[in-house]
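What follows is a structure written as C-alpha cells; I'll ask about it next.
Omission of a single protein chain aside, the complex is shown with its protein chains in their original locations.
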Amino acid sequence: MRISFILATMISAAMAALSIAWSVPVLVNGQAASFAYGPLVFAIDPLTAFMVVLINIGVLLGMVYGISYLRPYASKSFMEALVHAVAMVTLHGSMLAVTMMRDMVSLLIMWEIMSMSSFLLVLFEGEKARTRRVALSYFIQMHIGAFFLLLATMVLAGQTGSYTFEAMGLFYAQKPAWMLFLPLFLGFGMKAGFLPLHTWLPHAHPAAPSHVSGVMSGVMIKLGIYGILRTILFMHGDQSMLGVAILSVGIITGLYAILQAIVRNDLKRLLAYSSVENIGLLGISIGMAVLGTSIHNDVIATLGWTAVLLHMVHHMLFKVVLFQSAGNIYVATHTRNLNELGGLMRRMPKTITVFVLGALAICGLPPLNGFVSEFLMYAASIEGMKNSGAYFSIVNFFVLITLCLIGGLAIIAFTKAIGVGMLGEPRTEPARHATERSWFMRLPQQIAIGIMIVMAIVPQLMIASISAVIRSFSPNSDIVLASLMPTMTSLGIFNASLVGAVVVVLALRKIATRNAQRREGPTWGCGFTEADARLQYTSTTYADSTVQLISPVVRVHAHMHALNDADVFPHARTYTTDVVDVIEESTIQPPIAGINYALRRLAVFHTGSMRTYILYAFVFIIAIAVVTIMGVI
Amino acid sequence: MFESIKIWKQQGGQTIPDVTAVTLPEIFRGRPTIKAEACVSGCTACIDVCPVAAITQSASSTISLDLGACVFCGECADACPTEKIAFTNDYKTATSTREALIMREGDVGPVVFDADAVRKEIAAYFGGSLKLRQVSAAGCNSCELELNACGNVNFDMGRFGIEFVASPRHADGIVITGPISLNMSAANDICYDAVPDPRIVILSGACAITGGIFQRSTELQRAFVERHHIDLYVPGCPPHPLTFINGVLQLIRTRKS
Amino acid sequence: MLSFSNLDVISLDAIPVLSYGTFLTTVLDHMKANDARHCVNYMGYRLPNGDLECFCVLADDSTSQLFVARYHLAASGTMALPSLSAHYRAFHIFERVLWENHGVQFTDHPWLKPVRYPHDAAHGATIDSYPFFRIEGGEVHEVGVGPIHAGVIKPGHFRFQCTGEDVVHLEIKLGYQHRGIERLMVHPSTMLQRTVLAESIAGDTTIGHTWAFVNAMQALMRGTVSDAVEIERAIALELERIAIHIGDLSALNLDVAYQLGSAVLGALRTPMINFFQWWCGNRFGKGLLRVGQNRSSLTPALQDQLVETLDDMERRYRPIADTMFELPSVLARFERTGIVTTEQAHIIGAVGMAARSSGLRRDVRRSHPHGVYRAEDVQTHVLHSGDVMARTYLRKLEIDASITYIRILLDRLRTASRDNGTLEDRPVRELAPRSMVVSMVEGWRGELVHTSITDEHGALVHHSVKDPSMHNWFALALSLRGNEISDFPICNKSYDLSYCGHDL
Partner (left out) sequence: MISIALILLSSVFFIGIVNRTKSIASGRIGPGLLQHLKDIVRLLKKGSVTSTSSSFIFQLAPTISFVTVIVACLFLPFGDQPSILSFQYDVVVFAYLLALGRFSMILMAMDTASPFEGMGANREALYGMLVEPAFFVLAGSFAVLTGHTSLNEIFRDMHLGSGVSYLMAAFAVYVFLQIAMVENSRLPVDDPKTHLELTMVHEVIILDNSGFDLGMILATTSIRFAMFGVLISNFALPPMVPLWGKIIIAIVVMAVFAVVVGLLESFRARNRMKRNPQFIFTLTSIAILVFFTVLILTNKLVL
C-alpha cells in the first residue's frame, strides 16, 4: 500500500521542483510572473513565491516522513491507501494553487479542494468513531469559513463589480475597510485558527496521522495567514484601527491558546494548541506591521513584516519537527497521553533530542531560529513603545507584556511535554518498552533541524532572500533592512558562539573532572526503598499551579469523590480531570451538537464508508464553485 | 522593626568564641579515668552495674572501659568502693580509631586522636568546607537534637564551614546516629551510596558505635559498621555538641606529615 | 470492666477473663457511656502456654477512673475476630500492633496495615512493602518523603497524594526506628538497664518516659519516694516541656524562614537544657531519675540558679514571643494552616497538645493526677481553632504556665520533706507478683502510659509503652488534607511527634 504513497511523494517532488523553479527567480528579482493555462491563470509574485517555498518544504518533509510512518497501516485496503495518497497530492497541489490564484472565485474553488483533501486526510483512521466525529466537525467548520469567504466575494463583487484581487484595492480605496476585511478575516482566520475560530484545529490536527498533522499545522494554517496578508497587500491609508484589532485578536489568541496547551495531556493536542498560539504571535506581528505602515513608521513596519514572514517559515519547520517526533513517540508507545509516557529520553534518545531542539525553538529560546523571529517581534514592540505617542506606546506595551508572558507560558507547556512525557522514569509498560525508530523516520526532522540551524546562524541571509516580499508590503523597507542587517548578523554570530561557548565549557568540564570518580546510582529519594514511577509530577499536576492562577479562563474539571472530615481511613478513590476549551464550549459546540443530532436522524448520510465521504467532498467542491460563480454573477 | 532591633541588641553575640576551650560544669560526665591501682580483690561491682557491658576485666585483672558502648550514666563510679573510676568534665572524646575509645587503667590524659588513621584526602578536600548528611538510624532523638544544636547560635558550627545538608549528593559524608535498626539499614546503605567520592563516615553516640543500650536487641542490622571504614567515632549518650564539633574539626584539620 | 486509677497496683486475678464477644460489647458499652472516655492502652502478650492474653485499658477523663478488661485467645483457636476499630477509629493502632505481633486477624478493621515491622512480624511483610492508600487515575502524583529527611530528624516515610501543590491525602508510614524496646524490657535485665532503656525510648521525652517507668516500678515495689523527689521530678518534667516547646518555636520560625525568631528562640533553649547539665550532668536529664531516688537532687544553690535562669529566660523570651505572634508574615503562614477539627481529634483519640489545640481537654496532670499533681495547681490551656497557629500559640501558653508552675513547685520544694519515702534505703526491691500497674504521666507531647504486668514470681512479663504519638500521628496526616504541600514542614513541626516513641 505504501507504493501509492511513494508514488504520490514523487509526484509531489516534481510539483515542488517545478513550482520552486518558477518561484526562485521571482524572489530574487522581485518581478512577478504568470502562466496561463486556458482560463486558469497561475500568477507568482514575491509573496506567492515565498509561500511556494514554504509549502513545498513543509509538504515534502511530511511526505517523506509519511512513507515510513504509514508502515504499520499495511492492513489498510488499496482503495483507502490510494485515496490517502491522492488526497495528499491534491492537498499539496491545491495549496500551491491557492497562492497562485488572482481572483476570489478561483481562490475559493482551490480553497475548497484544499479543505476537502485535508478532510479526507483527517479521515485516514476513519474506522475510529472519534476520528469520524472530529472529521465531520472539521468539515462543518471549514464550510462556515468558506461561507465567510463566499460572503466576502459577494461583497467585493457587489461593490466593485469584479472579483479579482485588484478590485480589493479599489474597494479599500472607496469603502470602509472592515466591510470587506471582516468577512475575509473570518474566513481566512478560521483556517489559520484565530480565536474564537480555532475550535476545529485542536481536534482535527491530532486526529490526522502525524505526517498530515505536521503539514496541516505547519503549512495549511499558514494559508489562512497568506489570505490575510494577501488582502492587506491591497490596503491603503491609515488602517491603524484595523491594526489594533488584528493585534488584539492576536494577543487573545496567543495567550488563550498557550494556556490551553499547558493544561492538555494529549501531546498532539498540546502541539495543536501551540500552533494556535503561534498564529496568535503572527497576528500580533501582522497587527504591529499594519500599525507601523499606517503611521508611516518604516522601522516598525519592516520589523513587523520581517517577523511575520520569518516566523511563518520558522513555525512551519519546528512544527513539522515536533509533530513528526510526536508521531515517532506514538508509533513506539501507541499513546499520546503524557501521563502514560515518560522515560523516553533513555529509550529513544535521537527522536527526543530532536523534539527538545524543536521545543527550544518554539519557545523562542536562543540559539535556534525561533529566537530570531521572536527577537524581531520584541524589537518591533520596543520600537513601537519608543517612537510614537502615548497611545501607541501603551498598545505596544501590552504587546511586550504579551510576548514575554507567551514566552514564559510556552516554557511551561514544553517543559511539561518534555519533562513529564520524555524524561524521568516511564510511567506505563508501553513507555518502558519503547524503542528508537528507524533513521528514515528521523531523517525529515533532522533535515528540518538542519535548516533551522542555518536560519539561526545566518538570519541576515534569510531576510535578504525575502526582502522582495517585505518590500511589497513596506516599500521603504530596504533602508530599514540595511540598518537592521548588522544586528541580525550579530544575532547570528551570537547564536553560533553561544553553542561554541557551551562546547568549550563542556570540554573544560571534561578535563577538570577526568580524575574525579564518577558513579551511577538511583535518584535520591530520601532513602526510600521502593522506587515507584508514580513518584513523579504528572502532566495534570505540573499544569495545576498555572491553572489555579488563570481559572476561569481555563477550566479543569476534577472528578473525585471528596474526602470528608470524618473519613479518617478513606476508601479507594479515582481522580480524573477533563479540560474544557471554554470558547469551544460556548460558541461552536451547541450548533455542532445540533448538526450531529440532525445527522443522526438522517443516518443515511453518515455511513462511515470512505466512498460516501469522498462523494460528499466532490459534491461540496462543485456546490461551492457553482454557488460562488452564481453569487458573483 | 524597632522591636526587632531591640531583640537583636538584647540577644547580642551568643556564640561560644572558642569551642576548643570551654569548661563544662564539674558534674558533666565526660571522659572517664581509671586509676592504675589494684581493685578490691574479687570486686566486680562496676562490671555488674554497667548497663551496657562497657567495662571488661582482662586476664591480668586490670579493667578497661569502652567509650564506644558507655552511656555515661556514671553508675560505675558510684558503685566502685575505691573511687577507682571517675568521670571528668573533659568533652574532647571523639577520635579517629576504635582502639582509642578503650579507656585503660592509668589512662588519665586526653583521648588519643591518631593522625595516621586519618585518610589524607580528608584534609585536602574538606579542610575548609565540609557538608554532612545525617542518618538517623533508629536514634532516640537526643543525638539528633545535639547535632542540630551544633548548628545553633551558641555552638555555630557553620563558621567552620561544616554544615548538615539535605541531599547526600551535596554531602561529603554521613553521620550515623542510633544503633542502625534492621528497618533503617537499607536506607542507610542507599544514603551512603548516594554520597559522591571521597566520602567519610562518622558514628555519633554509643548506639551508633556499638549499639549501646540496644546491643542485645534482635531488631538491629549493624553490618554497615563492619563493612566500611569509619573516619570518626564520637562517643556519648548523646555526645555533647562540643564533643562533635571538636572531633570533626580535628578530623578535617589533621594533615599527615 | 474493672475500675481503678493511675498507679494502682491491681492483682491480675481481679480482672475477669472475658470471652472475646463479651469483651467487645463491654468495651463498646463503656466507650458509649461517656464522651470523655478514650483508650489509653490495648496490648497483648503470649502466656507460657502460647495463649495470647490481651488487656484493654480505658480512661475516663471526667472521673479520673481507669477501666481494664482482658480476654484470652487460645494458640490453637481462631485468630479472626471482629474489631473495635470498626466502631471507634482510635483503637486502630493497637489492633494493628496485635495483628503485627501476634497474628490476630481483625476482619472488619478499616486500616489493617503494618506498624513497626519487627523482624518476626506475623504479617511477614518487610519495611519495603507497605500498602499505601493511593488515588488512581494516573493524574495524581505522589510525593514520598523519607525515611531520610532533609533536616537532622528521625526517620519516617510520608506519602502525599497531590494535585499540583495541594495535598489530597497524606499517609504516614513508620517503623524505621523499631529497636524492640518492649522486648528488651522483659529480657532478663537489671533495673538499671531498664531505666537506661526507658531514658532512650525518646530522647526528647527522657524525663517523661523515665518518670512513667520508675513510677510503674515503684508502684509494683509497693514503695514511695519522698515529696521532695516527687517535686524535683515534676520540675524536671516542666523544664523538659519548656525546653522542647522553645526549641519547637525556634524550629517553626526556621521553617517559615523567620531568622530572628529562630535564632533567638534557639539560643533560649540552650540555658534550659544547660540547666539539666548543671543539675545532673547531662543536657537531656539522662541519669537523673532512678527507681526510688533521683541521682542528684536540686540543692538550694541549684534552686537559686534555676530561679535566675528562669528570670533571665523570661526577660529575653517575652519580646521575641510577642514580636513573633504579631509579625504578619509569620501569622500568614500559621493561621488557618493544617486544621484538625475537634471532631477529627475526637475520632482519632488525640491526646496531649494535639488534643488541646483542637478543643479537647486532655491533660493527665489534671484528669488522672498522681503525687504532686493532686494539689491541682497546674494550669491547662485549651485552644479551639486546631490550626498551626493554635499549636504554636498553645506552646507559648504552656511555656508561660510551666514557668509559673515551676515557681510554685520551687516554693513547695523548700518546705517539702526529703525523707518520707519508703524506698530511700533500699531503692530496688521485689516486684509484686501477678500484678498489673498503669502509670500515666503527662509529658510535653501528652499522656505517656507505661503498663507493667508481672508473673507469679514477680518477674516482669510484659511492659507496654505507649507514647502519645501513637494516637497523634494521624492528626498530622489529617492536618495536611487540602493544604499546600509546602506547608507540611510547619504542620509537622507544630506537632513534633515522636518517631522512636511510636516505633519503640
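As written, the chains take the letters A, B and C, and residue 1 is the first residue of each chain.
In this text, a contact is a pair of C-beta atoms (placed from the backbone, for glycine too) under 8 Å apart; a residue touches a chain by one contact, two chains touch by 3 or more.
Bear in mind the structure is a predicted one, so any value in this text is a computation, not a measurement.
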The chain left out touches which of the shown chains?
A, B, C
With the full complex in mind, choose from A:S274, A:T546 or A:T577 the residue touching the hidden chain.
A:T546
Residue of A:F371, A:F473, A:Y575 or A:Y613 touching the missing chain in the full complex
A:F371
Just name the one of A:G287, A:G525 or A:P570 that touches the chain not displayed here.
A:G525
Sole contact to the chain not displayed, among A:I295, A:L423 or A:V580
A:L423
Listed in rising order, the subunit C residues that touch the chain left out are 141-145, 150-151, 164-165, 253-260, 262-264, 267, 327, 329-330, 332-333, 337, 484-489
In terms of residues, what is the contact footprint of the unshown chain on subunit A?
342-343, 345-346, 349, 356, 360, 363-366, 371, 374-375, 378-379, 381-383, 385-386, 389-390, 393-394, 397, 400-401, 403-405, 407-409, 411-412, 415, 418-420, 423-425, 484, 486-487, 490-491, 494, 498, 501-502, 505-506, 509, 512-513, 516-526, 533, 535-537, 541-542, 545-546, 548-549
Contact residues on subunit B toward the hidden chain run 1, 4, 8, 11-15, 17, 125-126, 128-129, 131, 153, 156, 158-161, 164-167, 169-170, 172, 193-198
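Heads up, the rule we're going with is that only the chains that are shown with their structure count from here on.
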Going by the touch rule set out above, what shape does the chain contact graph take here: line, ring, star, complete or other?
complete
If you take the mean of the Cα atoms for each chain, which one ends up farthest from subunit C?
A
Chain with minimal offset from the mean of all protein Cα atoms:
C
Using mean C-alpha positions as chain centres, tell me how far subunit B is from subunit C in Å, no decimals.
28
Where subunit A and subunit C are represented by their mean Cα positions, the distance between them in whole Å
63
Return the residues of subunit A touching two or more other chains; collapse runs of consecutive numbers into ranges.
527-529
Residues of subunit B that touch two or more other chains sit at 135, 167-168, 186-187, 191
Residues of subunit C defined as touching subunit B within the complex
117-120, 127-128, 147-148, 150-155, 175-180, 183-184, 187, 190, 192-193, 195-197, 200-204, 206, 247, 260, 263-264, 266-267, 269-270, 277-284, 286-287, 295-296, 316, 319-320, 322-323, 498-500, 503
Within the complex, which stretch of subunit A touches subunit C?
265, 339-340, 427, 525-530, 532, 534-545, 547-548, 558, 560, 563, 565-566, 568-570, 572-577
Under the definition above, what is the set of subunit C residues touching subunit A in their complex?
89, 92, 110-111, 127-130, 133-149, 155, 157, 162-166, 168-169, 341, 343-344, 347-348, 474, 478, 481
